[in-house]
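Take this structure, written in structure tokens, and hold onto it; I'll ask about it next.
The complex is shown incomplete by one protein chain, all other protein chains being positioned as in the whole.
Here the chain labels run A and B in written order, and each chain numbers its own residues starting at 1.
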Amino acid sequence: MKLHMQNLTKSYHSGHPVLNVPDGTLGEHGLEGLIGPNGAGKSTMMGLLTRRIAPSTGTVSLEDDTDLHTLNALQSHDVARLGLVKTNQRIQGFESLTIRDSLRLAATSHADETYRGVLTGSEQDDAIEADIDGYLDRFKFEDPDGFAKSGGEKKLLDILRCMIFKPKMLLMDEPTAGLPEDVTNEVMKMVGEKVKSKEMTVVIVEHDLELIWKHCKYVHFLSEGAILFHGTPKDVKKNRVVAEKYMGV
Amino acid sequence: MAYLLFSLSLLLVYVGLAQMLHVQFGLLGIPNFGVVGFWGFGMYFVGVLQVQLSMSFIDAMVLSSVLLAVISYGLGHLILRLERQAILCATIAFSAIVALLIVTEKWATMGVVGLGTIRYPLRVFEAEEILHFVILLAFVIGAQIYLMRLHKSRLGRLMVAIRDNEELAASLGKDTFRVKLRAFTITATIMGILGGLSAALNQFLTPNMIVPSITFAVWISLVLGGKEHALGGMIGVFITFGIFDIFIETYAPVSPEFAVLVPNIKLFLYGALLVAVLLYRPTGLLDRDTEPRDILIGSLGAIAASITAVVTGLSWIAKGFESLAARAKKDDDA
Partner (left out) sequence: MWIVRDSIFIGLLEASPLILAAMGFTLIYYLNGFINFAYGENMTFGAYFAVMLNVGFGLNFYVAIVPAALLAGCLSVASYLFIFRPALNRGVKPSEMIILSVGLSFMLRYGLVLFVGAENAYLNEPPIGFYNFMGLGATNLQLIALILVIIFALNLYWLIYKTNFGEVIRGLANNEDLAQVSGINPHKVSVKVWFIAGVAGGLSGIFSGVFALANPQMGWNLILITIMVSIVAGVGSVRGALVASIVAGILTSFITLISKPLYAEVVLLVAFILILWQRRGKMA
């Protein structure tokens, strides 16, 4: 699955645009990275892509195997149903749902959450439960039947919620911030597997460049609201603009 | 006996309202402060159709419910995307509109003169009051069973998720606005149906029945009982309405001069109780994980303790008033 941006701009109070992308595509290469200095517009771009922020001009469209969907008229739940989901940079969660319930919520199709279902009460879906067990075996929580306790657990739960939703395209907004190193490695391993088996395409926004170089096949460099360069990690590392603007060389 | 039956029926109406408010506020986080508006709309509309147009109770109820469903759907569309403080103000405004229109539209509601007499829906037996009570009881039990199941269901889980973090739920593909709109429409309409059933109970309607203290009584019950627990509203109503409107009015030894003060004391204590609960036990008596067995034991204990406390307190105050009155009389005589 790919994301196309066309003439996409966002400006606040008719000022200078914080983001300006005449033409761009994300997700052509399986696992991609998006890097750039603070204030480059990465978060704005993420918000625009998932329809949390309305663009000033331009269109975002999502291309899957058969169709091209323009996202402009859609609400954020419609975007998610098309298969585009994002993990959160800031910790987000449902404080009254246990870890399992939170995962069940993400895995359950909205069409099954009905008033009639309350009466017929098919409480458990075996496929979903097996899926959840799989994730909880792989990633250890202090109390998997209770609530996520530490910030790290909440962050991990946020990522797992997105995974179990089975998106076709996943945007990860600074997934490693706040996660212990071994968990980060395991998450990246899992992401790698999913991309390899063509279950989803993934775009990672990260400050941790080592992680980007290690895992991503392709990297976009964003600065001052524009995509200044993109290419393989090798090319990006060698690029003079990137070096000057970002890596402070 | 007839009065007790009336009180018990009214208690069930309050339980029903608290159950609906539990779905709105406890599960979805919609602070509906216009409960009396929805209830009063149903009550008056059913009354007007029956008295002025001689419609049958069932027809009046159906017509009223359809209309109220349309109104609450429209209102929900306007307000459910707003943040909570704004929803609260808008629903109060709605109930104020209903109360004002009941006074102004004299041609239909008879205004302050009052509207009557509304008959019971079922008149097959002599004991129509009992039958009406049974209808209400069945309604409340049905709603309670549904609520308990809702708490364990996928829909209930989704509602709680929306209350906790609506944006996150939407990012997982949930159409949160539609869930809220539907639930609001359904529960607000049921509040109106409870109003329609109350019309027959009251038989004679006056605008001063549509007062904010009804909304408030439902709220205090839910918050006191536990807004996140399926049984919270019911327990809360048993305690508040059960003590003040049934126990004291029917059994407590209060002198007539003192009895007129009881409603004011009640509302004063409700206010104090609400402040105390929000400050010291925000979840209410039952938090979301309280087990049924604990509820039974706890509530029996609580009811016994509060009845003792209230009766002792009241008889003390009553004695004080009597001695004051006696002294005043002595002074007068002197």
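Keep in mind that, in the parts below, a contact is a pair of C-beta atoms (placed from the backbone, for glycine too) under 8 Å apart; a residue touches a chain by one contact, two chains touch by 3 or more.
These numbers were taken from a predicted model, which means no experiment stands behind them.
Enquirer: As a test of the contact rule: which chains in view would the missing one touch?
Expert: B
Enquirer: Among B:A2, B:L279 or B:I297, which one is in touch with the chain left out?
Expert: B:L279
Enquirer: Given that one chain is not shown, which residue among B:S56, B:T117, B:S213 or B:T312 touches it?
Expert: Final answer for the missing-chain contact: B:S213.
Enquirer: Any idea which of B:L4, B:L53, B:V66 or B:L82 touches the chain not displayed?
Expert: B:L82
Enquirer: Which listed residue, B:I186, B:L267 or B:A302, touches the chain dropped from view?
Expert: Checking the options B:I186, B:L267 or B:A302, the one contacting the hidden chain is B:L267.
Enquirer: Which positions on chain B touch the chain that was left off?
Expert: Where chain B meets the chain not shown: residues 29, 31, 33, 75, 78-79, 81-86, 88-90, 92-94, 96-97, 100-101, 103-104, 212-213, 216, 219-220, 223, 261, 264-265, 267-268, 270-275, 278-279, 282.
Going forward, only the chains that are shown with their structure count from here on.
Enquirer: Which positions of chain B touch chain A when the two form their complex?
Expert: For chain B paired with chain A, touching residues are 146, 149-150, 152-158, 160-161, 163-165, 167-176, 179, 186, 228, 288.
Enquirer: Given the complex with chain B, which residues does chain A contribute to the contact?
Expert: 50, 52, 75-77, 80-81, 85-86, 88, 92-97, 101-102, 104-106, 108, 110, 112-115, 117-119, 121, 123, 161-162, 165
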